[in-house]
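Missing here: one protein chain of the complex. Every other protein chain is in place.
Think of it as A, B and C in the order they're written, each chain with its own count starting at 1.
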Amino acid sequence: MTTLPTTSRRGFLRGASALGLAVSALAALPRLALAAWNKAAFDAKALPDAYKAMGVENPTASADVQLIASDIAENGAVVPVQAISKIPNTTQISFLVEKNPNTLAALFDIGPDMLPDVTTRLKMGQTSNVIALVKADGKYFTATKEIKVTLGGCGG
Amino acid sequence: MRLRLIACLALTAGLAAGGAARAENDQSIEGIEKYREALRDGNPAELFEAQGEELWKKPDGPKKASLEKCDLGLGAGVVKGAYAQLPRYFKDTDRVQDAESRLLTCKEKLQGIDVGPIIKAPFGSHEKDDMNALVTYISGQSKGMPVKVSLSHPKEKAMFNLGKRMFYYEGGPYDFACATCHGQSGARIRLQELPALATTKGAPVGWTSWPAYRVSAGQMWGMQWRLADCFRQQRFPEPNYTSDATIALSMFMSALSKDAKMDTPGIKR
Amino acid sequence: MKNIVKLVALLPLLAAPALAGSNATDWGKGAGDAAFSAMLKNSFHDKGIATLSRLKQDATQAFCSDPARATGASKAAVAARAKIEAENLATIKWPTDGKWLGDWKAGEKIAQSGRGMTSSDKAGEANGGNCYNCHQISKAEIAYGTIGPSLHNYGKTRGNSEETMRYTWGKIYNAKAYNACSNMPRAGHMGILTEAQIRDLMALLLDPASPVNQ
Partner (left out) sequence: MPNPMKIRATAKDGVTEVKVLMNHEMETGFRKDSSGAVIPAWFITDVTAKLKDKVVMQAQWGASVSKNPFLAFKIKGGAAGDKVVVTWTDNKGETRTDETTIA
């Protein structure tokens, strides 16, 4: 998870100066390691598999993780989600959609210069639990919310 | 009237399973409202506005000209506020035109482009995507401005009247007219509320929010596409792009939206 | 219920005199019949199965395209609607084998589907009923429309008398038989749904085992 990327894999690191910047950034931010895209985790078809590929052990539900989303999505193609962690030393926030063909949707590394508060929009194939997973001090915490995916229009 | 009422009552009698369902219903609508609120911040339509502006300024066609001298009704090159005053009568074409129709005129006259293929190209094609980006840009330049559509020219008035008649025109295997779904207020299809488009209260709900980004398909739709898809769902044949029937309906809705503020480009399910 | 059936039967008699031209809407300058027809003719093209022939109206559609006549309270308008209803009532084909109810599970699927007969649908594919677009039906489906009345508990409140069966079948087959300018499509009359599909929808509404009646 924390290996350095090879220059051939990452298009935007091809340029020498870009690489230089990335390396200097790495030196300045030891905790914000440049992680290679975690293929095994993104390919996982079920929550336990995704957790396993991400190295998640014993995730516990925590009231200090907030998952802000509407109860109902008018369309599954775009479901706005926001996750906020109040847990000190949060280093990672991920969004997982339990019933999607690929469970893991997005993973954010939270460096020391960032607040643990991220917003994005996800696709959902059907009504499902959405999980905000927070990593802090090597431990994992979650907030879970069921989001109903409904039909808004004629469906024709 | 009474007979009809009895028939209606017969259908509804004992069917209004009442309060509980309604409460649940309100909750669903509330959830949807929250969903829409979350979408408003960061409307991908902005991406299309940027593309449209680039297309507006880019020299194109045999005449290698941009559209920057296009007269959208407020004079050559004036984009600000133009969308809020369309459709309108244009002397040079002797026609009432909406934004899309007028853009085609400008492409033809300023750039020397044969617009036939643009008219014929299906929605979702590169040609139509460019048109949608352009109207998105143009409509964005009227955001927050009041709708000011004139009915003073006889052709404008006629277009409005034709639009009204089109709105009620029922046909096809499902007997649908625009009015079937949009002829009443407070009703929904599935969870989608339907504005009563023939009223001054309902018309702006529709008119002022298109062009809009459709999240369902990740596409940018101008009013021409919106109307074409309405007709599709009405089980009608497809309206010709920038045809009078579509411009008439736009004239009907926009005139009823007088003084409402444009909220374009919008974002929709 | 009985009263309505009787009324409907009586209507043709009431409807006979003075219909034409009564209280028709004046569409205003530039929107007379000739101008409007010309606009229609020039504004559409065939697309897939949705051909220009669909713009041709039958008597019911032509009548209901005029809001003054479709909803007007004048005697003439009321009588005209009664005539339209009688004409539509006469089109209803009752179940050929006398069986009213099919499979409610299949009915639920038909009620859910909004597909069919658009320019993007293919010929020969089974059409949906579009029911949830306008009606609440099974409680579990929260995404329902409200253009039509709720049909939840339909069978529970109405029972399953022959009369109820007949009215419900007729309403699905040709809604305009009971309300001349109803917003509801004429599913049987216009060939949207097959007899078997209507039977399944009947079961969804009237079968005591259907979730609608739970």
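Convention: a residue touches a chain if its C-beta (ideal position, glycine included) is under 8 Å from a C-beta of that chain, and two chains touch if they have at least 3 such contacts.
Please read all numbers here as calculations on a predicted model, not as lab measurements.
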Next on the checklist: As a test of the contact rule: which chains in view would the missing one touch?
Outcome noted: A, B
Checklist outcome for this item: From A:Val56, A:Leu104, A:Ile131 or A:Ile147, the answer for touching the chain not displayed is A:Leu104
Next on the checklist: Touching the absent chain: which residues on subunit B qualify?
Outcome noted: 41-44, 46-47, 50-51, 213, 215, 218
Next on the checklist: Touching the absent chain: which residues on subunit A qualify?
Outcome noted: 10-12, 21-22, 25-26, 28-29, 32, 34-35, 37-38, 42, 77-80, 82, 97, 100-102, 104-109, 111-115, 117-124
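Please note the rule applied: only the chains that are shown with their structure count from here on.
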Item to check | Chain-level touch network, classified as line, ring, star, complete or other | outcome: complete
Next on the checklist: Counting C-beta pairs in contact, which chain pair has more, B-C or A-B?
Outcome noted: B-C
Checklist outcome for this item: By Cα centroid distance, the chain farthest from subunit C is A
Checklist entry - Taking each chain's centre as the mean of its CA atoms, how far is subunit B from subunit C in angstrom? => result 28
Item to check | Whole-Å separation of chain centres (CA-atom averages), subunit A against subunit B | outcome: 37
Checklist entry - Of all residues in subunit C, which are in touch with two or more distinct other chains? => result 118, 130, 132-133, 142-143
Checklist entry - Which residue numbers or ranges of subunit A touch two or more of the other chains? => result 148, 150-152, 154-156
Item to check | subunit C residues touching subunit B - in the complex, by the definition given at the top | outcome: 1, 3-4, 7, 11, 27-31, 35-36, 39-40, 42-47, 50-52, 54-57, 60-62, 64-67, 72-73, 77-78, 81-82, 85, 117-120, 130, 132-134, 136, 139, 142-147, 149-154, 157-158, 167, 171, 176, 178-180, 183, 185-186, 190-192
Checklist entry - Which part of subunit A faces subunit C closely enough to touch in the complex? => result 148, 150-152, 154-156
Checklist outcome for this item: The answer for subunit B against subunit A in the complex is residues 27-28, 31-32, 34-36, 38-39, 189-192, 215-218, 233, 269
